[in-house]
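Notes for the one structure printed next.
All protein chains but one are shown in place.
Note that the chains take the letters A, B and C in the order they are written out, and that residue 1 is the start of every chain.
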Amino acid sequence: MKATQKIINDPVYGFITINHPLIFDIISHPYFQRLRRIHQMALAYLVYPGAVHTRLHHALGAYHLMCNAIAELKTKGVDITEEEEVAAKAAILLHDIGHGPFSHALENQLIQSVHHETISLALMQAMNRQLNGRLQMAIDIFTGNYHQPFLHQLISSQLDVDRMDYLTRDSFFTGVSEGVIGYDRIIKMLTVHDGQLMVEEKGIYSIEKFLVARRQMYWQVYLHKTVLSAEKMLVHILERVHFLIAAGNNSFRTGGVLDDFLYQPNSTLTDEILSRFCRLDDVDISFAIKKWAKHSDFNVNTLCNKLLNRQLLKIKLDAKPFTQTFIAEKIAEAAAHLNISKQDATNFVFTGEAVNTMYQPNDENIKILFKNGEVKDISAIDNPLIHQTISSPIKKFYICTLL
Amino acid sequence: MKATQKIINDPVYGFITINHPLIFDIISHPYFQRLRRIHQMALAYLVYPGAVHTRLHHALGAYHLMCNAIAELKTKGVDITEEEEVAAKAAILLHDIGHGPFSHALENQLIQSVHHETISLALMQAMNRQLNGRLQMAIDIFTGNYHQPFLHQLISSQLDVDRMDYLTRDSFFTGVSEGVIGYDRIIKMLTVHDGQLMVEEKGIYSIEKFLVARRQMYWQVYLHKTVLSAEKMLVHILERVHFLIAAGNNSFRTGGVLDDFLYQPNSTLTDEILSRFCRLDDVDISFAIKKWAKHSDFNVNTLCNKLLNRQLLKIKLDAKPFTQTFIAEKIAEAAAHLNISKQDATNFVFTGEAVNTMYQPNDENIKILFKNGEVKDISAIDNPLIHQTISSPIKKFYICTLL
Amino acid sequence: MKATQKIINDPVYGFITINHPLIFDIISHPYFQRLRRIHQMALAYLVYPGAVHTRLHHALGAYHLMCNAIAELKTKGVDITEEEEVAAKAAILLHDIGHGPFSHALENQLIQSVHHETISLALMQAMNRQLNGRLQMAIDIFTGNYHQPFLHQLISSQLDVDRMDYLTRDSFFTGVSEGVIGYDRIIKMLTVHDGQLMVEEKGIYSIEKFLVARRQMYWQVYLHKTVLSAEKMLVHILERVHFLIAAGNNSFRTGGVLDDFLYQPNSTLTDEILSRFCRLDDVDISFAIKKWAKHSDFNVNTLCNKLLNRQLLKIKLDAKPFTQTFIAEKIAEAAAHLNISKQDATNFVFTGEAVNTMYQPNDENIKILFKNGEVKDISAIDNPLIHQTISSPIKKFYICTLL
Partner (left out) sequence: MKATQKIINDPVYGFITINHPLIFDIISHPYFQRLRRIHQMALAYLVYPGAVHTRLHHALGAYHLMCNAIAELKTKGVDITEEEEVAAKAAILLHDIGHGPFSHALENQLIQSVHHETISLALMQAMNRQLNGRLQMAIDIFTGNYHQPFLHQLISSQLDVDRMDYLTRDSFFTGVSEGVIGYDRIIKMLTVHDGQLMVEEKGIYSIEKFLVARRQMYWQVYLHKTVLSAEKMLVHILERVHFLIAAGNNSFRTGGVLDDFLYQPNSTLTDEILSRFCRLDDVDISFAIKKWAKHSDFNVNTLCNKLLNRQLLKIKLDAKPFTQTFIAEKIAEAAAHLNISKQDATNFVFTGEAVNTMYQPNDENIKILFKNGEVKDISAIDNPLIHQTISSPIKKFYICTLL
């Protein structure tokens, strides 16, 4: 086993160490390597040029934090077997394996009504069969069916290593210092009580900082209005293409695996669809956009060219929905400017909502363990920064317009 | 002009400021936006997962250092007009505009015998026509025809802002701290003497550090043996495809602009070829690799699948060329293992050379200006780290093998 | 003037540039050099070993941010003359010139009832006389008597460069990442409207982050309970020494300038006292503690030895005051343990309060300038993190005990 130790340079954490055969097998698997071809932050690089890192890099980073978290818990006397340790690391490596091209941005556009976590689970099960059941415990931890809840909570809760890594990594690659969290301090503060993941009392301020950083990354980066505009344009292009294909148009084939998803839309997850899905990545979409920039449909080629050359639709955010009058006005303007029908102009003027919640008091809570043994929710401590008002979701309405 | 000021987050330098209409026009131009779709470090991300940054990001970074360098020289009393300042900034933004897909890795594979700097110049001239001659001074500086040599030297010499940015940026994104240079100190030490770019005496150690860092990045990153293997595999795939096409095979079309380069090979730079070139980027090659992974030619599909799934050929480096006997042995092994002819097996066993020079004493030297007015080459100072031995090129021979 | 340009390495910002004769004269002045011998964070280094940076370093850092802020405002068209620019830089360099040994920890112990800002002003006036009035405008800006309020606000308000530097610097040297603020982004967002310093709308999240970071630094660092214990022990030693001297004890002389402050206590700021004050720094106090560790008074030598060897009193914080019963109990314990009278034991058991406010809505507010020209206080924007509850002061009660 010594011979197999491998270190990977990571600009965020320094070095990531791989030292177990199962971890090697997962990382070498084509399903995992596919994540190299999926951007972690979809089109955010159009605003933050450094944000071109991949889902594979995030998975490795979350794995690294899992290694640290487990090592920390073990020094605190938490009982974790070697098998559980490897399973937890395997589960975090695979937690996003079901992400499709451009991640959240295109969710539900290619396989309708199937959440990416469902696909992740299906892919884990497929890999488990190939690996002779060596992933079973990892799957049980991932699905919350393992008898030690804290292992699942490390992977999926409001204070999991997934969030810790993506906030750290995304703020690193975007250069947005507002998103920096003290991940190493948070990990030093983790503990387990009654089988549940908790945070020691003196970690309260680090948790506050973590939640504030998350709020800031949402509004400053993930829901940045220019990023939103680009992602909505991409969605709109696919919707338009779906619409034309549904009307019988056969000219949107790209020559790649994307064609199957365009021309044989499906909402159940058969083995065949899953196997095609594993060949689908950002390259297919990017190639399609480049190809459709030469397509004869004016709406499609215009939107594709605009996206390619970063000539994005204008966008406005507001606390209230935009009025029908205002939207109609904007459509009329676009129609006049492009000399197209108002019907076609709706391809350049569209609305929607963006929502974010800083902390959800009723979902996989963050629990603080006090020295006297008391357990409190982070939102229930004295002088809280994370209070009720801030925990209710913030909804913003957007409109994308040509002019 | 105030209204047009824009800041861009850069994880490396913090913020990059854009505040001149010409700079805006260049950055907004589709030719420049194309650089978003070209990896700065080709396939190095297969070893360094963070190294997915783009040529566009590097161009912006080099522009930022140019802003700093010019500001520094001006505070030292060097006379630089506003027009010269903007021209130098425009020239550095455009210095790599002619890079094709996967940059150096594929140079000469798609347009034979045309160096990327030639294409850069041709594209600058095309843009200059579109921008009504506003790029003329930038072109003169780029080509070394402007009467102030130091402006050209800032863009292209052994101590230019291009190298300063790529070393800084590549070491940042790979996480290889050996490549960190003190770019800000070097810039503070720049000066101009007799129209030539020089370094003040107290900057000697920073220059040594810069040259050592460059040496280290070459052997540790740019010519890292695994990176070399991946890039040579990519080259080999294209060579094989070219060969089969030359033999009349018509089945390698991808449906994109790459087809023109595959099926109408050309070695002169006509306007038409240039215009096609501007639509070509990493996406086209990546898509081709994915498509050819399903192609019927065993050699092509095997190499493509290996590249896609990071199952790279083994590679060995040596100071001496490998013997014909050794190579033949490796070919025989591959043939036996894959059950193919020895002829076909040469697709999985091939050799070549990698060369790097730390400092070239006879080419765009780095000059040190002493307090007493004396000027010396960096390799001629007392107790030099950069001495003759180290300045001679280091050549290594490699062999890629299946087993 | 070119000959006088000087750069100073700063681990926080890279390089700090000095390029005006008046700035040189201030930095070279013995009053300013004295700040090298005053710790920026008093005894915080007993918890955070890196926090040994000096007031001089902080003054240089705040000066650097002032340079950046002024440069930024000028590019936005704010009219600032060269004289105003130099004056604002001089004022920020001198803003803390009146700090005594161990800064806030010992405030009022050596010169009673005189606030450090009063001493700063007196020292500025003394320097102004020596420099032939060249500091007059700096003094006017410092005291708020200059007709451009924004210059004063850059030096002293809830969003001044003083706070931006100390948060950045203190989090850097302590290693407490929770205190990191995006100072460069905040500075890019500054603007001037109706002569007042404001923040552009898109800077709201950076300001939130800044205020949260400040809150965190207070509770995690400045009022860290171990730091509090050490600082209160130091205060207590001096109080005990004052008390014994008042009772006629002549044995606490150290041989240095501190003796004047111990044996000739004074609460008005005569020229002579001011001149002595300029010779007083942390060295005098540290030497006294070392000397008094050998003094015959049991209380004094015990506390001094404990402080020297970091054997600090235990400390508890609570939202409510400690009861007299509890305090009496702790005193009895200490008396028994040390075999001293209860009266003497009060030297090892004492109480007090620590207070911090995140944002004070009624004092030198932070104003947001919206794109539509509207001006709002940061606490009055939509979905505020900085709300009323959080803006009320938080008071904690502490008790230091021997056991």
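Rule of thumb we're sticking to: a contact is a pair of C-beta atoms (placed from the backbone, for glycine too) under 8 Å apart; a residue touches a chain by one contact, two chains touch by 3 or more.
Just so you know, these numbers come straight off a predicted model, no measurement behind them.
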From C:37, C:116 or C:193, residue that would touch the chain that is not displayed: C:37
Residue among C:133, C:175, C:195 or C:352 touching the omitted chain: C:175
Residue of A:89, A:188 or A:240 in touch with the missing chain, whole complex considered: A:188
Chain C residues that touch the omitted chain in the full complex: 8-12, 14, 28, 30, 33, 36-37, 45-50, 52-54, 56-57, 60, 172-176, 254-257, 279, 283-284, 286-287, 290-291, 308-311
In chain B, positions touching the absent partner: 176-178, 180-182, 185, 205-206, 208-209, 212-213, 215-216, 219-220, 319, 382-383, 385, 387, 389-390, 394
Missing-chain contacts mapped onto chain A: 2, 5, 7, 14-15, 19, 75-77, 184-185, 188
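Definition applied: only the chains that are shown with their structure count from here on.
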For chain A paired with chain B, centre-to-centre distance based on mean C-alpha positions, whole Å: 32
Inter-chain centre distance, chain A versus chain C - centres from mean C-alpha coordinates, in Å: 43
Chain C, residues touching no fewer than two other chains: 185
